[in-house]
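Since the structure comes first, as structure tokens, the remarks are kept for the end.
Just one protein chain is left out here, and the rest sit where they should.
Labels run A, B, C and D following the written order; every chain starts at residue 1.
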Amino acid sequence: MSTLALGVDNLQSWYGESHILHGVNFSVSDGEVVTLLGRNGAGRSTILKTILGLTSKRTGSILVYGKETIGMPTYQIAHLGIGYCPEERGIFASLSTEENLLLPPQIAKGGMSLDEIYEMFPNLYERRSSPGTRLSGGEQQMLAMARILRTGARLLLLDEITEGLAPVIVEKLGEVVSKLRVRGYTIVLVEQNFKFAAQLADRHYVVEGGLIVEVVERVELGAKADVLNGYLGV
Amino acid sequence: ADQPPLKIGFITDMSGLYADIDGQGGLEAMKMAVADFGGSVLGRKIEIISADHQNKAEIAASKAREWIDQDGVSVIFGGTNSGTALATSKVAAEKKRIYINNGAGTSALTNEQCTPYTIHYTYDTIALANGSANGMLDKGYKNWYFLTADYAFGYALEKDASNVVIAGGGKVLGNVKHPLNASDFSSYLLQAQSSKAQVLGLANAGGDTINSVKAANEFGITKTMKLAGLLVFISDVHAIGPKNAQGLLATTAWYWDQNDQSRKFAARFFEKMRRMPGMVQAGDYSSTMTYLNAVKAAGTDDSDKVMAQLRKTKINDMFTKNGYIRKDGTMVHDMYLYEVKAPADVKSPWDYYKLVSTLPGEKAFTIPPDSKCALLNK
Amino acid sequence: MKLLKNLLLIILIGAAIVAPLYAYPIFLMKILCFALFAAAFNLLLGYTGLLSFGHAAFFGGAGYCVGYLMRDAGFGPAGGIICGVLFAATLGALVGGLAIRRQGIYFSMITLALAQMFYFICLQIPLSGGEDGFQGIPRGELFGLLNLQSDLNLYYLVLLIVLGGFFFINRVISSPFGQILKAIKENEPRAISLGYKVNLFKFLAFVLSASIAGLAGGTQAIVFGFETLSDVHWTMSGLVILMTLLGGVGTMLGPLVGATVIVLLEHKVGELGSYLTQLTGVAWFNSLGESVTIVTGFIFIICVMSFRRGLVGVFIKKN
Amino acid sequence: MQETILKTIGLGKTFKGFSAVTDVNLEVARGSIHTLIGPNGAGKTTCFNLLTKFLEPSSGQILFNGIDITREAPAEIARRGVIRSFQISAIFPNLTVLENVRIALQRNLGTELHFWKSGRSLERLNSRAMGFLEEVGLADFANEDAVSLAYGRKRALEIATTLAMEPELMLLDEPTQGMGHEDVERVTELIKRVAKGRTILMVEHNMKVVASIADTITVLQRGEVLAEGSYGEVSRNPLVMEAYMGSHRGEAL
């Protein structure tokens, strides 16, 4: 068996007083791509945020490349090799596009170079000196994705990256993710776009009400189509 | 039987800009007076209640009102800040209670806004202007230029002083106004310097005076002009430091090192406060004593009777010799013009002044024909 | 809930009516005037989302205006106050007209700057009496009938004015106009896209708030019988912000609570100190009287750190 | 009544030398659902901002019902009946759902500046507001604070509020963005329903939605019009396929 990149055990999480996650369990091996599927408000984004310690309180266990991180401050967790692309994109208005791109510090070797990134997203190259939030919605999405590819992170947490993108770009992103997968990145995708996810992932977790209610392996997709349909209304 | 205590209210700036001039030290001086008096009068224990008016007139006035209405104070002592003093004086007059002020400068208290119950004890702007201007003229400094704080108080100081200068045959070559609490005076001083006057009259107070004297030294203005402070307290000189302050002329009603009595008082005060008393604090002591003596002599704390008693008694103590309280409420007493010594002559801390001249009280304070106070001229 | 609110209201008004029997009326009037001032400010901050840093100009400006009219122009209290309010409204229209187009901190700063200019004028013109203050404002008689020389008569007049002011503010907040204000505060671009000229609304809210601040200031000038520069100084604008935040922004009662606490602090810390000394025997407490600023500072730190929603806000949350 | 409700002539916008919208001539037919599509950064949102005057055009003219509105202020344009929604959901979070809709209705009452009137005078709008809420399926949430609604419902609320303005022309910027499949379907249905008797101009990336409701599609690329026509026409256009739809002709992967 390959090594475990991420192991989540009985994870509970809160925003202030509201209890959102009620004991989530899942694990991702090195080099795997998994998706978290579910309805709006199911708690998928919250799982990613909790892994990074961005909610107000959390309990349980989260192993990142074998290290327990439940008590660690956020910035140390990141240094274990995590790259995070948040759903609200988090582009910085006071930085130019290029500064945004260069912002996340290098946490390991092996990240992509700036040229590689611009080649992948030519729009960004064109707009590199304009303020980050002056980009169009879709360009911001590309930027959010692109900037974590530079850092050398091996475990990518991607939240709704196809949101608001033109079909061509979605297609391109699909290629990017496949490429990353080939390069050995481990990826956790939160997706609304099931067709996009289905192509890429080794395994799908269905989240509902702050719990994982169903696991579907790639090979079972056909067999469990009805179940998925029930949960997601696909 | 158990007599109710005689309450004295004391309201002043305890925490703001003027707190060093009066404040806590003033309260301490009054407590010393009460203790020296014996702690009780007419068989009643003497109690001082005090408050910080934070330089807000409405706090001063409503405190005074409350003390009179609710606590039954017999007399109110008031400290620095003209606005608070005028407001309190109004309240006291309305309620027919004696008000003795020791820290406010405005001569309006005993002039256009005088009341039968208000006594202005230590000094007013007229006395200070008279003291400085007369003293300088006597020494032959005739040409003046004024550095004036841009508000009513600064104007009053300047006007009073220039009247004296002109009356005494001198000339006023000009003035420059600066905003209140300006931090930098260099450019005003350069303007003053180019006037080629002999004397620079500082018609400002507190931090403004301190900063102007400091800058005057830095720019070498003191080499060509004499600086005459129109309202300088010893605490200001202390803050400027003798090195910068030397040669500065200042009028005061009292200086701790003027005679044995004053030195004795100052030594006791220093024990308690770790700093030397200024004229206002000495005035607090003296006026408290004077008031208590009057109560004792009158045999009552009834305002009218005590006021009558106060008016007919000469004041002779460590603060002044042969001072008396005029109908308009002015306590008439001698004023002194001092010059700050050179650092080499300063023998101990707080040893700052050498006497230049003495101005008799009759000449120092507003002379009756000039007064707009109805009480004085009827 | 509604019942509880009405009950609370009745208790409060009842308490206000009997209060002068137990507490010093002038002191109570001061609290009332400041409460109204804070409520006026709160109308702007709490319900429109505009932080004005220049409200002292309206408060003190109306005070000077009322003072002048009553002392030197022979106006009665009613006429004086009405003109004072009009004066504040005009000043508010001027300041608001200039400031309203700016956002956030820039808005606050323009109001501050204009108020500082007004302060400068007050400092300069001889009429204001400079730092000696504008003294000797008569209380007069209300409509030639009610003699206001009596503290009690004046108290009930002030109570009436302040209650009226509070009622008016409450009315404004719940009015159709108030609804739009709330909407603007919540999401300005959306309100624009629905066809509302938001600047007009903000402007009107600003003028209303300035007028009520003027009402409070004018009334206060009559209560004390003088008006001084400290009422138009920026620290007064700061003070009213503190009162509002301390009591709870965007609550009806907050300004009242905030004003009470601050006025109590200004007046009673010394007494509290001596009381604590008697109680505990620790002589240090006696010096509290000279340390109003220290105590005030301390209380703000505590409030910001632990009662962020203001005293009233915390109470509401608990229920 | 003109056939064309909205017309732009040579509309353009440059940002510090970068031309985001260039020479766009748009004609929106009354009563139609007209969709703007195009790659990211093509200038769709900018177009919307120009039409509603949230941005000042650098060049060109905007005609609404034949009247030149190029120089009018945003609120005036809204008053003419051109109402937009935002790409990022725009509601009044701390008002109740009902109040949100009422804010829109209030304008017709003409009492919006009446600060002396009782709040009760607004209650007669409640039934109409409920009507709009029912139309978008939010009637059950009328008294909840809008902030607590789920994402899809917030969008529905926004549409209800927009409808309450009785707009002649509705501008919707990516109304289904970020929604789950069920919500997407619900909102698509909703748009179809409310389009009756109105004109809708919308931006949308979801080709399924576009295919099912758009009467006319304009494709923008780099600020310029690339193609125009029905879904069938546009989706077969090789230029559009290359620039936007990709090899799958826009069918989500």
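As a convention for this text, a residue touches a chain if its C-beta (ideal position, glycine included) is under 8 Å from a C-beta of that chain, and two chains touch if they have at least 3 such contacts.
The rule we apply is simple: contacts and distances are computed from a predicted model.
UniProt name of the unshown chain, from "Hydrogenase maturation carbamoyl dehydratase HypE", "Cytochrome c oxidase subunit IVB", "Amino acid/amide ABC transporter membrane protein 1, HAAT family" or "NADH-quinone oxidoreductase subunit K"?
UniProt lists the chain that is not shown as "Amino acid/amide ABC transporter membrane protein 1, HAAT family".
Given that one chain is not shown, what are the shown chains it touches?
A, B, C
Going by the contact rule already stated, which one of B:3, B:194, B:259 or B:358 would touch the omitted chain in the full complex?
Residue touching the chain left out of view: B:194.
Using the touch definition up top, pick the residue from B:12, B:235 or B:286 that touches the left-out chain.
Per the contact definition at the top, the residue touching the missing chain is B:235.
Looking at the full complex, which residue from B:211, B:290, B:330 or B:366 touches the chain that isn't shown here?
B:211
In terms of residues, what is the contact footprint of the unshown chain on subunit B?
Against the missing chain, subunit B presents residues 15-21, 150, 176-184, 186-188, 190-191, 194, 206-207, 210-211, 214-215, 218-220, 233, 235-236, 238-241, 243-244, 275.
If the hidden chain were put back, which residues of subunit A would touch it?
These residues touch the chain not displayed: 52, 54, 73-76, 78-79, 82, 84, 86, 90, 92-95, 99-100, 102-105, 107, 131, 148, 151.
Name, in rising order, the residues on subunit C that touch the hidden chain in the full complex.
51, 98, 101-103, 105-106, 109-110, 112-114, 116-117, 120, 124, 234, 238, 241-242, 245, 287, 290-291, 293-294, 296-301, 303-305, 308
Convention: only the chains that are shown with their structure count from here on.
Can you identify the chain nearest the overall CA centroid, using each chain's own CA centroid?
Going by the distance between chain centres and the overall C-alpha centre, it is C.
With centres defined as the mean C-alpha position, give me the subunit A-subunit D separation in Å.
30
Need the CA-centroid distance for the pair subunit C / subunit D, whole Å please.
44
Taking each chain's centre as the mean position of its Cα atoms, how many Å separate subunit B from subunit D?
Computed from C-alpha means, the inter-chain centre distance equals 74 Å.
If you look at subunit B, which of its residues touch at least two other chains?
none
Going by the contact rule set out above, which residues of subunit C touch subunit D in the complex?
It is residues 171-172, 174-180, 182-183, 186-187, 189-198, 200-201, 204, 208 of subunit C that touch subunit D.
What residues of subunit A sit close enough to touch subunit D in their complex?
39-41, 123, 127, 130, 134-139, 141-142, 160, 163-172, 174, 192-196, 199, 232-234
Inside the complex, what are the residues of subunit C that reach subunit B?
Contact set of subunit C toward subunit B: 24, 26-27, 30, 123-124, 126, 129-133, 135-136, 220, 224-226, 228-231, 266-267, 270, 289-293.
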